[in-house]
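Provided herewith is a single structure, encoded as structure tokens, for subsequent inquiry.
Only one protein chain is missing from this complex, and each of the others stays in its spot.
For subunit A:
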Amino acid sequence: MAERGGGERGGDRGGFGRGFGRGDRGGRGDRGRGDRRGGRRGPKREEEEKWVPVTKLGRLVKDGKIKSLEQIYLFSLPIKEHQIVEFFLGSALKDEVMKIMPVQKQTRAGQRTRFKAFVVVGDSNGHVGLGVKCSKEVATAIRGAIIMAKLSVIPVRRGYWGNKIGKPHTVPCKVTGKCGSVTVRLVPAPRGSGIVAARVPKKVLQFAGIEDVFTSSRGSTKTLGNFVKATFECLLKTYGFLTPDLWRETRFTRSPFQEFTDFLAKPHKISVLEDVEKTPVY
């Protein structure tokens, strides 16, 4: 096992030994990272392909009234259906299982083992999501974690280190996120630096679409869950930071619910005023 791991991983991981858990699966065998998802979903039942929306937002999305995910983010509307995210990001959304850990609970009849799966999804272009699910079976945990990850997709703001030439490539400012005892700090880096981070946050940052960044972490980074959530928190904060280019006054527009409340419209019907739009929470 040691040789196998070393042979494969040596080049990739830059000195680390064999990775663990799901990281391996992607390289081994004939299936690529993203492909595994696609191949697995091949023989899906027809019923599952159809999406019948459950929430009002889902209905608006399915009807094409909402043009992009950004519109939903602008009004901080909770996304309660993972199909909404799939609808907008579609095939660009890749997922990867970061780790599967057995979690044990002591019962009278011995130990009960469940599996906890960490999955990160992202389109490498400003959207990333993180999902954690614990289940008795590995496959169920992974599937559930993918859905949770899609539900938690957030926008990531990217900026420049210096000259504003080309596309934004790094975080707009220094941000720090904390979860448990782990704090992760992201610092803007010049173009070409690459992601200077440990293997786990590097994956999350790659999925987010950040090309160059310096990181610094503190605390018990051995706790994978906290480490990866702290990185996620950082990314969450990128859009919460007020920078000078956001100083211009916001012009409030109507939320999709207000705008489309009578899109099935009866022309003479008085539109019911739904709740006012909310300013972005973060």
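Methods note: contacts are C-beta pairs under 8 Å (C-beta built on N, C-alpha and C of every residue); 3 or more make two chains touch, one makes a residue touch a chain; residues count from 1.
Criterion: contacts and distances are computed from a predicted model.
> Refer to UniProt and select, among "Cytosolic Fe-S cluster assembly factor NUBP1", "MTMR7 protein", "Programmed cell death protein 2 C-terminal domain-containing protein" or "Kv channel-interacting protein 4", the name of the complex member that is left out.
From the listed options "Cytosolic Fe-S cluster assembly factor NUBP1", "MTMR7 protein", "Programmed cell death protein 2 C-terminal domain-containing protein" or "Kv channel-interacting protein 4", the omitted chain resolves to "Programmed cell death protein 2 C-terminal domain-containing protein".
> Touching the hidden chain in the full complex, which residues of subunit A are there? Just list them.
Those residues of subunit A that touch the unshown chain are 1-2, 5-6, 15-22, 24-25, 39-45, 47-48, 50-56, 59, 62, 75, 77-81, 99-103, 105, 114-116, 132-134, 137-140, 142-144, 148, 151-152, 199, 220, 222-225, 255, 257, 261-270, 272, 274-275, 277-278.
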